[in-house]
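For this depiction, one protein chain was excluded, whereas all remaining protein chains were kept in their positions.
We just call them A and B in the order they show up, numbering each chain from 1.
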Amino acid sequence: MADEKQSLFGAVIEGAAGLAGSYAATLTHLFRKPVTEQYPEYKRPMPTRTRGRIILTRSPDGNERCVACYLCSGACPVNCISMQSEEGENGRRQAAWFRINFARCIYCGLCEEACPTLALQLTPEFAFCKDDIADFVYEKEQLLVDHGGKHPDYDFYAHAGIAAGTPKGSHIDEDEPVDVKSIMP
Amino acid sequence: MTVELLIGAGVMLVKMAVALAVALGLAAYMILLERKLLGRFQVRYGPNRVGYFGLLQPLADGLKMLLKEDIIPDGVDRRIFLVAPAVVAGMALLAFMLVPFGETLTILGHAVPQVIVRTNVGLLLVLALSSLAVYGLALGAWTSDNKYSLLGGIRGAAQMISYELALGLSLVPVVMRARSLDLSDIVAAQSGLPFAVTEPFAFILFIIAALAETKRIPFDLPEAENELQAGFHTEYSGMRFALFFVGEYVNMVLLGALIAVFFLGGWHGPVLPPIVWLGIKVLAVPVFLIWTRASLPRLRYDQLMALGWKVLVPLALVNVLVTGAILVAA
Partner (left out) sequence: MTPLGALFYLFAALGLGAAVLTATRRNPVHAVCCAVAVFLSVGAMLAVLGAPLPGVLTVVVYAGAIMVLFLFVIMLLGLPAGDGALPPGRFLVPATLAAATLVALFALIGADPTAKTVLPAAMAGPAAVGTILFDKYWLAVEAVSILLFAALAAVMLLGRGKTGRKIAAAGGRAA
């Protein structure tokens, strides 16, 4: 730069061309259709794996999937999930109450990763504002939905857990229970 | 005698009210225009929510500003802090009294000049008012007790003194051609060709210097956002902050009016009525300024000073000489 001497005339021409170029560029932009998406009228479809509001899903037969194992609660880095486990009428574990404080949640998705029953899932819904911060504490009734979320066909109790109402060993891919006395050496 | 005086005072009041309303209304919508146009220059929409096409946005903004808390930081010089924004806006508004809207009208046998104050030093008065506006900026910045503000204020003061010289000098050829400092006479002198055609260099120099005087984008160092936060108005909030902006946008309109008067032939123009021509010319300038804002980056401070002192002032002086030579030869 320093050693190549430009004539004054050349510098003026170059500068003027530069100015004109930038004016021209903005002028062409003026006649382009804006790329802005008009948000409330047009909502961009979010990818299904977007991490938004959390739901508790049900298995295809309509039962709650959550077995109150506390894994999500343990995985949550901000400790915003709390629950109390209890035993249901059919002998299965379930959550007596289940609470997520969305005011604290950072939507990291670790709870979803931790959940062994695919009960807890994050949905793409992200715009749920409240006037009162206390309203962000969602109870189990608000979290429960009546579908299977991202995995509509999965049924945890068809694979594992206690077999309520059906004989032992009736889970999918499960062997018949072995009579311990018959395998004595 | 008394009746005459009363009528005169009444006419004067009406003219002031009209000028004030037009200036403030235009300034408010200038903000909307700037935001809209800037949006389109950047391939987005700009404000379009409040009212049809965003037309009520200025009202909403004004309301918001009025309702905001007016924060006065600790350690400021209260009197100066409170008055400074009003100086900026006030000087800009005052200058409108000198802008002629049209020929002298005759209403009911009374000659009513379409200008609030017609004086034979109008051009100098405009320069005086624009040079006083720097106090609002510098004092507001100094008293804010904030280093960013202070830097902005120092830059503003230095920039405005430097470019005032180029501004004044670029107007000398206009005065030489019009042979008057009276704005109405200057317009009358352009009934043939506007001075923008006969004095193109003065025109360009004036626009550049005026851009610096109004602190618009290539020269907006006093408020350079990315290095000084907001420069001289960092500490201002609420309506006082808005006053700085009213000042800036009134200045933009004023600049449009001045360029129209000095260089574009004021209200002269074919076919359309004079006031429409004046309106078109007054609005064309802010549109150009907004376009500039969308197109050009900010200068560095030393570039700004070098441009002012080493390019604009000498060029303006040469221009004065050349114009003198041409006028003497003709």
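The rule is short, and it goes like this: contacts are C-beta pairs under 8 Å (C-beta built on N, C-alpha and C of every residue); 3 or more make two chains touch, one makes a residue touch a chain.
Computed from a predicted model, the values in this text were never measured in an experiment.
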Checklist outcome for this item: Output for the hidden chain's shown neighbours is B
Checklist outcome for this item: In the whole complex, of B:160, B:208, B:246 or B:264, the residue touching the missing chain would be B:160
Item to check | Touch criterion as defined above, residue of B:121, B:193, B:272 or B:321 at the omitted chain | outcome: B:121
Next on the checklist: One chain is left out of this view; which of B:48, B:114 or B:143 touches it in the full complex?
Outcome noted: B:143
Item to check | Touching residues on subunit B - with respect to the absent chain | outcome: 77, 80, 119-121, 124-125, 127-128, 131-132, 134-135, 138-139, 141-143, 150, 153-154, 157-158, 160-161, 164, 180-181, 302, 306
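As a working rule, only the chains that are shown with their structure count from here on.
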Checklist entry - What whole-Å value do you get for the distance between subunit A and subunit B if each is reduced to the mean of its CA atoms? => result 54
Item to check | Residue numbers on subunit B that touch subunit A, as the complex places them | outcome: 37, 39-45, 291-292, 294-296
Checklist entry - For subunit A, which residues count as touching subunit B in their complex? => result 19, 22-23, 25-27, 29-30, 32-36, 38
